[in-house]
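Take a look at this one; I'll ask things after.
One chain of protein is taken out of this complex; the other chains stay put.
Here is subunit A:
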Amino acid sequence: MVRLNRVLFKDTVISFNKSILDMLVCPLSKQPLRFCEETNSLISDTIGVSFPIVDGIPCLIPQDGKIIETDDTLNSGKGEASSSPVAEQSKEKTSDS
């Protein structure tokens, strides 16, 4: 028999505690992460992936990461975290490396 014994209550928005940022690194490249205020995510600049922060808890699992579209705005320190499903774009990038 399954008995639910948890009380569901609506949390107030819990913000991310920045003091742990110096302990955290990207799970794939092991390089430091950058906190991006507008998208509320942690950005790994070396591999261009952003990890979301949900309810104040950062999700640093590789499959949760989203590719950041590399455009000029990335150079100014603000990234646009949007997933790009275009396969041609990925082929272009591999030819660069």
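One rule holds for everything that comes next: a contact is a pair of C-beta atoms (placed from the backbone, for glycine too) under 8 Å apart; a residue touches a chain by one contact, two chains touch by 3 or more; residues count from 1.
Heads up, the rule we're going with is that contacts and distances are computed from a predicted model.
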- Assign the chain not included in the display its UniProt protein name, restricting the answer to "Methyltransferase type 11 domain-containing protein", "F-box/FBD/LRR-repeat protein", "non-specific serine/threonine protein kinase" or "holo-[acyl-carrier-protein] synthase". "Methyltransferase type 11 domain-containing protein"
- Query: Where does subunit A touch the missing chain, residue by residue?
  - Reply: 2, 4-6, 17, 19-20, 22-32, 46-49, 54-65, 67, 83-87, 89-90, 93-94, 96-97
